[in-house]
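Heads up: the structure comes next, in structure tokens.
Omission of a single protein chain aside, the complex is shown with its protein chains in their original locations.
Naming follows writing order (A, B and C), and every chain is counted from residue 1.
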Amino acid sequence: MAIFIILGIPLLLAIGALFVRRERLFGIINCFGYFLVLCASAAIFKETAFAGHIKAFSNFIYLDLLSAVFITVISVVAFAAALYSIGYIRKDIEQKIISERKARFYYLLFNLFCFSMFCVPAVNNLGLLWVAIEMTTLISAFLVGFYNSKESVEAAWKYIIICSVGIIFALLGTILFSYAFSISGLSKSLNWSDMVPVAHILDKNILRIAFIFILVGYGTKAGLAPMHTWLPDAHSQAVAPISALLSGVLLKTAIYAILRFGIIIIKSGELAYFTHLMILFGVISLVISSGFILVQKDLKRLLAYSSIEHIGIISIGFGLGSPLAIAGAILHVFNHAVAKSLMFFGAGNIVRVYKKHNMNAIRGVIKALPFTGIMALLGVFALTGFAPFSIFISEMMIIMAAFTNGSYLIAALLLLCLGVIFGAFIFHFGKMLFGNLPKGMTVIGEPLSGKLAFLFLFFLICGVGIVLVFKNKDLLWLAQRLLQG
Amino acid sequence: MMIILQIILFIVFAPLLSGLITKIKNNLRMRKGQSIFQPYYNLAKLFSKDEVISETASWIFRVTPFVVLSSTLAVAILIPVFIFVSPAHKIGDFLVIVFIFALGRFFLALAALDTGSSFGGMGASREMFISSLVEPALCMVIFAISLQFGSTDISAFSGMHAITVSSLVATLALFLVTLAETSRIPVDNQETHLELTMVHEAMVLEYSGRPLALIEMASYIKQMIFFFLIAQLIFPIGLPTAHLAQILPWVLWYLVRIGIIAIIVALVEVIVAKMRLFRVADFLGFAFVLGVIATVCVILGV
Amino acid sequence: MQGIILFALLASTYLMVIAKRTPALIRSFRYQSLCLFAITFIIALTQREPDLYIVAGLLFTLKVSLIPYLLYRIIRKIKVNEDLGLFINPQLSLFWALVFTYLSWIFASYLVSANNAILTGTLAIAFFVVLAGMFLMIFRMTALAQIIGLLVMENGLFLFASTVSGGMPFFVEIAIFFDVFVSVLIMGFFVYRINKLFTHIDVNKLSRLKG
Partner (left out) sequence: MLNLLTKNLFLFDPLSLFFLAVIFIVSLPSLIYSLGYFSPKANPPTAEKGEYSAAKIMLAQVLLLAFVLSMALVVSVNNCLIFLIFWEIMSLVSYFLVVFDTKNAKSIQAGLIYIVMTHIGTAFIIAAFMILRNYAHSFDFFAVKNACQAMPSQTRNIVFLLFLIGFGTKAGIVPLHIWLPYAHPQAPSHISSIMSGVMIKTAIYGIIRFVIFILGVNSSWWGVLVLILATISCLVGVIYALMEHDIKRLLAYHSVENIGIILLGVGLAMFFISLNLPYLAVFSLIAGLYHLINHAIFKGLLFLCAGSVYQATGTRDIEKLGGLIKKMPQTAAYFLLGAMAISALPPLNGFVSEWLTLQAFFLGAFNVIGGCKLFLGICAAMLALTSGLAAACFVKAFGITFLAQPRSHYAQNAKEVALSMRIGMLILAVLIVIFGLAATFIIKLLAKVSGSALGIDISSMSFSLNNFTVTPQIVKNIYLSTPLLALWLIVFGITGFVIYKIFGRGRPVIYKTWDCGYYKLDSRNEYTATAFSKPFRIAFSFFLLPYRKTQKIRESFYHIKSFSYETHTTKVFKKYIYDPALAMVFKTAKSMRRIQPGSIHLYLGYIFITLLLLIIFMRQF
């Protein structure tokens, strides 16, 4: 049972982090652990793709294709982050930014965080789903406030408060779902697998209200505008590998939660309702984020806003609802996770060397950090949806779907915002990456582990992009199976 | 054979034309004036003198006279003079003539810049300015004419044809273009070497001796060609068959026609004053508009 | 019986809304939790479900005794002035509270079929409590006020759950309790830090990160 590996290894590592004294060694162990997780998740993906859903622990754990996809995404990014952490944390220690103890604390939190995120797609019970997501918030709050500076603590506070509030609404929504379930005269249960089959007989009005709460609640966690406000603060202050996890994966888990409830809504014959809400929030996020990206000064905030943008695209994709769009959206979840992690790693290295977030003060990265610089340059194009990178394909699918649905306005808006964002990104990064070195700056070598992490992600970016052009048939097949549950 | 004859014709009569114009102008100005054959004397004198070449000049400067001459002669053989079709009509049509003249002008301007004297540069600049404004007007005229005769072939309108409003207007436009192309008042003034006014003369200022003679010759021929075109438009006559007996009187009549044009040009030169350079734009703009009007007339069929 | 308790709960919530100083807020929060405990206990008695007893017990230990104690401790530890820092003065707050009550009544009556008055009332109050908590979080400046607001919302939610669907499945209930407790701890921890770094807990002044 691969799922035990996936849930177990992070816990074991977490315990290990308390006891293993030498962080350098532990970093490598950690990395291997996540490699195992990666393999396991691949196995699960395969299994669910063909065998349908898996149940375990007397319905505690329920895995279908959807959860398998998210588990895969999480494990990929987690592996990359673990790989990157080795070099990153060591440098932190060398530069006396953090102590050895704190490094171990970091690894402890890292693993707990990953564990909680793995829980989200694994559990069957919607209440537990809620608990898992709240857990992610609580744990990552520490990682956001890790450096214990004024900014980071402020960010952590905002993060924890806003997300808790949001999540409480989510719980309210969950309760309403169970209420709708109970008044339809069925036995009391919060299991998703029990709810879906009977979705059509549930009370529509309650479901509608419930879904609003769900959307606002988990939407807060997912960073859908206008509930996104915590996101740039948290992402810009967190430790670089964690920023990658936050915006690469954490947001997606929230999206996953929304989808779980969304499926129930769809099954109860309220497709249009689901569609409209998702598209509405997607569009708002897209527009707002593009505005912020244009006039952003802080490097990591820029990336954070781009996460909001991509979440917007994803929710538009799911909102459009046609198999093509779903495929695109799922693909986009993966692609964005990969590309964004790459960018955050790059940002991490840049910020470490230049000691500042302000993009106007950063020049000549390609000279200072040749490898990171090149990777960041390519990453920018990947992130802004330039061929031949994978995001291009997924965005193309979503736009295609928008056109096929005849919703030309949305398609036009997508193209417009993507254009604006692209321009902004090239504008910012062009100034940063190129140009001459600032005075007193020397060329610095980069740790091997970091480079490996970059290469791993970059390989995925290109590989997926190219493969999917040829494999799209299967992809569509997956997409159609996806929302069956 | 025809080609040789035709070239000889041009070489023989072109200077005379210019001399004629000068003579008439002088007489109209109540002067005695030089003899009609003065241009020949000038050419002879220039041929006998030896040349001075600027030390800054390059091979462009040396090669230009021949390019200018050859381009002009190339046009000369495209004009049907003796028989209905021009001797070398397979080479090209009306439009080609424009391009060939451009070739000569291009090199002349380069040569002017080559010596590094500011007169040359000035002349080149002005010449290119005027010529580039001439282009659209000339093209419009050609358009109107070829629209009327259904072809851009020069021979097409060399035959007998009725004088319509359109051809009149076209002729007027062509006349204005000719004034500009042959550096006549009001666009340019051949008689002065005042740096404020001269254009063509400024370009050839550095030339002396035989090269100058060649360039002068070329410009005489060019002028004759343009007069011929006007003449064809305004005084259409039937063309003879290849019998020499018929050809000779025809050639005579042909020269007379061109003479008339020359007289008109001389008159214009006397009555009109030279324009400022930047007024030339308006002048040629007017020519362009005339071309458009001619086209409209053709379309309306008047 | 239930009605009276519900009314008490409502009253305690109103008290929170008009409270000016932190200790008062915590006190009335304690009352509220007490009412909640009472209701759960009654349900437990009537339905004879062992889970519900445990839930009630947890409710008492955590919400009534432990968490308020922690909060008091925080106040004592960090010697900031106990003023809550109101954006809206008590009178206006009271007015808003009334408006919210009305809104939640409408909402509740929309949810349940009309004939069941008691359920509607409970729902209305539960929802009102959630709104009140939200209100506290938005219109009170200090960090503590926000923690309490969160807890209030949570209380409302609990009431909501226990009324509409007879509470959640047991283990979920436990997990949620645990979660809330941890979150309070963590928030308290952060309050300490804020106080350490900024020498105040007025979160409205935390505006270094913008745009």
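We take it that contacts are C-beta pairs under 8 Å (C-beta built on N, C-alpha and C of every residue); 3 or more make two chains touch, one makes a residue touch a chain.
Quick caveat, the model's predicted, so the values are computed rather than measured.
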**OP:** May I ask you to name the displayed chains that the omitted chain touches in the full complex?
**Re:** A, B, C
Subject >> Residue of B:P80, B:G120, B:P186 or B:G259 touching the missing chain in the full complex >> reply: B:G120
Subject >> Residue among B:V98, B:I237 or B:V268 that touches the chain left out of view >> reply: B:V98
Original post:
Among A:F4, A:F57, A:F403 or A:F459, which residue is in touch with the absent chain?
Top reply: A:F403
**OP:** Just the residue numbers, please: which parts of chain C touch the chain that's not shown?
**Re:** 87, 107, 134, 137-139, 141, 146, 203-204, 206-211
Original post:
Which positions on chain B touch the chain that was left off?
Top reply: 47-48, 50-60, 65-67, 69-71, 73-74, 77, 88-93, 95-96, 98-100, 102-103, 105-106, 109-110, 113-118, 120-122, 124-126, 128-129, 131-140, 143-144, 146-147, 150-153, 155-156, 205-206, 209-211, 214, 277-278, 281, 288, 291-292, 295-296, 298-299
**OP:** Using the touch rule from the top, list residues of chain A that touch the missing partner.
**Re:** 157-158, 161-162, 165-166, 169, 208-209, 212-213, 215-216, 220, 226-227, 229-230, 232, 272-273, 276-277, 280, 288, 290-292, 294-295, 324, 327, 366, 381, 386-388, 392, 396-397, 399-400, 403-404, 406, 411-412, 415-416, 418-420, 422-423, 426-427, 430-431, 434-436, 469-470, 472-473, 475-476
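Everything below uses one rule, namely that only the chains that are shown with their structure count from here on.
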Original post:
Could you name the chain whose CA centroid falls nearest to the centroid of all protein CA atoms?
Top reply: A
Original post:
What pair of chains has the most C-beta pairs in contact?
Top reply: A-C
Subject >> Cα-centroid distance, chain A relative to chain B, in whole angstrom >> reply: 78
Subject >> Separation of mean Cα positions, chain C and chain A [Å, integer] >> reply: 31
**OP:** Determine the centre-to-centre distance between chain B and chain C, using the mean Cα coordinates as centres, and give it in whole Å.
**Re:** 101
**OP:** Mark out which residues of chain C touch at least two other chains, giving numbers and ranges.
**Re:** none
Original post:
Can you list the residues on chain C that touch chain A in the complex?
Top reply: 110-111, 130, 134, 137, 143, 146, 150, 153-154, 157, 160-161, 164-166, 168-169, 171-172, 175-176, 179, 182-183, 186-187, 190, 193-194, 197-198, 203, 206, 208-209, 211
Subject >> In the complex, chain A residues that touch chain C >> reply: 125, 127-128, 130-131, 134-135, 138, 141-142, 145, 148-151, 153-158, 160-161, 164-165, 168, 171-172, 175-176, 178-179, 181-182, 188-190, 205-206, 209, 232-233, 236-237, 292, 295-297, 301
